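Down below is the structure, laid out as structure tokens.
Of the protein chains in this complex, one is absent; all others appear in place.
Letters A and B mark the chains as written, and numbering starts fresh at 1 in each.
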Amino acid sequence: MIMIDGLVQRIDKKLQRFDPLWQARRGIGGLRSRYYDKTGVAKYREWRGIRDTLYDYGQWMKNLGSMTAMVASAPIPCLKGFWEYRWMGSYLGTFMFIDRLFEGYRGYELRIAHHNMHAIVQSLTKKIALVLSNDKRLGGGPLSDQMIPYDEVLPPLFLTGFKDLIPIPLQTLPEFIICDIDQQLEPYYIDVAESFGLPADVCSRCAAETGVAIDDAFPIIGKAFITTNMPCNASEATSMFQRRRVGLPDMPVTLAMIHNEPGAHPYSTQMLKDTIAFIEKEYGVTYDWDELFKHAKEMNEQNAIELEKWEFMKTPYCALVGIAESLYRLYSWASVNGQDSYFTKTDRKVLKLITKAYKEKYEPFSGKTRHRAFLWGPSAVYYTDFPTWVENCWGINIVLNMDSTMGYNQINTTDSEEAIKDLALLSEKATMRHHAVGGWENVNAVWEWAKRFNCDMVIFNDNVSCKGMNGVHAMMEEQARDLGFHFVFLEHDLEDCRTVSRRDMRKRISDYMSIVLNEQPLDPTLVDFDDSEAY
Amino acid sequence: MKKVPTFLVKIIKTLLITALAGFAVTFTIYMTNAENKLIYYVIRPLLNKHYNSQVRDRRV
Partner (left out) sequence: MKDLKHFIYFEDLLRDARNELVARAVEDGKRALGYNCYYIPEALLNLPGCFSSRLRAPGMRSTNIADYYMTTRNCPYVRAILERAMEGGYHYLDALFGAECCAAMERMEEHFFLLRPVKNDRFFVTIIDPPMKGDKTSLDYYKSQLKLKVVDELRDRFGIDVSEDAMREAVRLHNEISQVITEIGNYRKLPNPPITGYEFHVIELVSQVCPHALILPYLKDTLEELKSREPEPKFPFRARVVLAGSEIDDPEFTKLIEMCGAMVVADRYCFGSFPGREQIILQEGESAYDAICRHYLQWNQCARFMDGGKIDQRHEEVRRLAKEYGADGVIYENMKFCEFWSYEKVLASNIFTNEMGIPCCTIEKEYSLGSIEQLRTRFQAFVEALEIKKIPGGDKA
């Protein structure tokens, strides 16, 4: 073992000049040096030292395996899907996406990040194969009518009580996940919606969903459609278009908007009961509480582990960081929501790694973190690797993202009446909703969260078309000043990279760091570059 | 000491060579970022050309 360590060290020393972090430290290059201009295509992959490079290679192989399995399990539907759906073509950008996300990652943070990412990849590839194999547009399949297409922002845990039905978040594949991978895709759908008269100032996420509906690009599955009023106004409005195009009997699950008040929960509870009754009627099935309890236990364990992770995140020795944390939590919470035990297993493994790293007093990113930031407000999905960039360029560790704090209450697993109440509470605190909607106290909670996680900085995602968050602009700025936080409004247009580009977003942070805080970048190659033509 | 049968040695050898060759090929693809270059510069333009020529049933 010692011999191998020695050998590895010798090789690493020989090859360290290829390591972009080493280059950046010496001012002779950096993480951006290996890219072709504009495209986001790297000339070669990042050299991270022999161990980490081989680990990253191994994970690349593993993810490749999942994708091969997806195509092998449904070769014809997958090919048809690529041919039919523009959004399917964008999934080819997945490898570049993963590379972007974990740039500069080493040691524990790299391993944890890949554990989390592979969980997403294996889940997503299975889901794509499943949906395409049963998409009536592509010929359908045996499970077409057993699927329940539902709005992706509605937590699907309560739907798991239908043992023989498969809840499928309808917008996730054509819109919500894919816009993380390919910044060029959603502008096409946004343009489709705008060509029908939709103003350009509405939320671009919902404009894109509307465009997908108008462009007839949703898979055709299921016997009834479950929409929702979550998380916000534009999301409610786009549902009106989607229900027309989907053309199935629909049920809007309109949960309480002002969800912090006691009066809200009985209403939301009744709404879930109404939805269950609707599905029972439309699909001719009976709700099975034991089946729900089985999945609720998975969700409970995941949420319990999440709270344990938070304790580590409060320290400088947490190897679960940045996008590896937030993307996983977002997917496992919003999309999986207790349906896949692979995520519980991943959580257990990751917790073990976090604990081990903590005991070793391991500081991620070689301890170069200068600021601990809480990322608040809905993030730009076309710039998913923003937390990675901000850490590598300026040493700002995004400790936690607003969306990671979604519903973490435990669900009763013995009493159906209590369980449905807990489910209502969980569902009310879903994606972009827990803190962005439902009253001033929710959004103003950021300071308390930032304090709890020992952050000195708050980066406030400023979706230029989000009317709700625009409505708290000055109040947040004044609060930050009074409470002594470094505070940056980060303008973006959620899914439209043309309005505020990734480069513009970087400039905003770089200006703040250099002009206001007078700091120098850790990696000067990252300060300003053009990736406008990248995936 | 018992001699390992020749066919077994052959199999192990073949497996090792295949694995090594497989590693060499895939690691080369990985390090040179070849798959992403192929996707970005060849496949994506072709697919986009196809998608742009599609006639879709656009309506509200």
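Keep in mind that, in the parts below, contacts are C-beta pairs under 8 Å (C-beta built on N, C-alpha and C of every residue); 3 or more make two chains touch, one makes a residue touch a chain.
For clarity, every value in this text was computed on a predicted model and none was experimentally measured.
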Looking at the whole complex, which of A:T39, A:Q59 or A:N229 touches the chain that is not displayed? A:N229
Can you say which of A:G222, A:P252, A:G338 or A:G407 touches the chain missing from this structure? A:P252
Out of A:D37, A:D164, A:D201 or A:D511, which is the one that touches the chain we can't see? A:D201
Contacts from subunit A to the absent chain lie at residues 196-199, 201-203, 206, 210, 227, 229, 232-234, 236-241, 243-244, 250, 252, 254, 256-258, 261, 263-264, 267, 270-271, 274, 437-440, 464-468, 470-475
Contacts of subunit B with the missing chain: which residues? 59-60
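Everything below uses one rule, namely that only the chains that are shown with their structure count from here on.
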Could you grab the centroid distance between subunit A and subunit B? Build each centroid from C-alpha atoms only and quote it in angstrom. 28
Along subunit B, where are the residues that touch subunit A in the complex? 26-27, 30-33, 35-37, 39-41, 43-44, 47-48, 50-51, 54, 56-60
Could you list, by residue number, the parts of subunit A that touch subunit B in their complex? 39, 41-45, 57, 60-61, 82-83, 86, 89, 92-93, 95-96, 99, 192, 196, 214-217, 241, 244-245, 535
